[in-house]
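Handing you this structure, nothing more for now.
A single protein chain has been removed from this complex, and every other one stays in its place.
Up next, chain A:
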Amino acid sequence: MKPFAYVKPADVAGAVRAVSGEPGAKFLGGGTNLVDLMREGVERPDTVVDVTGLPLDTIDELPGGGLRIGALVRNGTLTADERVRARYPVLSQALLAGASAQLRNMATVGGNLLQRTRCPYFYDHAAACNKREPGGGCDALGGLNRSHAVLGVSGSCIAAHPSDMCVALAALDAVIEVESVRGTRRIPMTGFHRLPGDTPEIETELAPDELVTAVELPSAPFAARSRYRKVRDRASYAFALVSVAAALEVRDGAVTAVRLALGGVGAKPWRAHEAERILLGGPAGEESFTRAAEAELAGADVRPGNAFKVHLARATVVATLRELNTGEGTA
């Protein structure tokens, strides 16, 4: 690991000052991803600004029934929060599906938002990777790409976004609050992550000197009936091949509210707007679920290794909506 300076500010103002004008500075939350990447030499910060001492670790009620989650709330805490479990089960389930108990106890909400891809070529200095070294090329395109994305990819990067939490947040229309020396701004979750295009090294709308301070969940009564389904290569402790975050409200056989987002298949947490459009107001059933899933995946750009993800994503979307519709397996 490259040697680095370490500072631990006591307040948010001090934290954002510490990175202002310091392009080599990085915020450190739980460290479950950043420290790994530093060990691998993928992240090479000059200064690490440890923000774990900041008072951003509470979950508070918002007027109107939403929740405001501090950026330093640990994933384990958020998973177990009774309000989250009752109002946004999809979020609790998504967090629980990720990592291990030990990692969840370390990882923060803010850090999870900035989790980086598990593409093996991103990790390996012997390989070409536009995300790690812009302009270097992409060895995943013609290489081992079973785990890679099929939606939102580009000719310079097909890396999949790895976070489970972000998929649930995308479905819930969360809003990210960020702060810098310039002040505070709010970014909708669905616009927080960027598609790779020809700058895959830039992954979010967050400026290098901005600190994530909170995630706001708007009130969403229908989300009490929501589900996160993660499909992977072993029963636990593996990244998603495909995951689905879904909330569904059906009245008299017709869909009155729906939220759908996909993980494992997208270059970013993938809100399925097209599928939602097809479902909303229409009948709830196998046929419409399938049609919606197929429409969302119509633009999939596949490689030999990951072509199966289209079929798997369709099947998982349909199965998850079916469960929400019939009540099977939602406990």
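Definition applied: a residue touches a chain if its C-beta (ideal position, glycine included) is under 8 Å from a C-beta of that chain, and two chains touch if they have at least 3 such contacts; residues count from 1.
Everything that follows uses one rule, which is that contacts and distances are computed from a predicted model.
Enquirer: One chain is missing here; what is its name in UniProt, given the choices "Ferrous iron transport protein A", "GerA spore germination protein", "Cobalt transporter subunit CbtB (Proposed)" or "Xanthine dehydrogenase family protein molybdopterin-binding subunit"?
Expert: Its record in UniProt gives the absent chain the protein name "Xanthine dehydrogenase family protein molybdopterin-binding subunit".
Enquirer: Considering the whole complex, which of A:Val35, A:Ala295 or A:Leu312 touches the chain not shown?
Expert: Residue touching the absent chain, from the options given: A:Leu312.
Enquirer: Touching the absent chain in the whole complex: find that residue among A:Val73, A:Ala94, A:Ile187 or A:Leu241.
Expert: A:Leu241
Enquirer: Spell out, residue by residue, where the missing chain touches chain A.
Expert: Here the touching residues of chain A are 1-3, 41, 118, 120-121, 124-127, 139, 142-144, 146, 231, 233-238, 241-242, 308, 311-312, 315-316, 318-319, 328-329.
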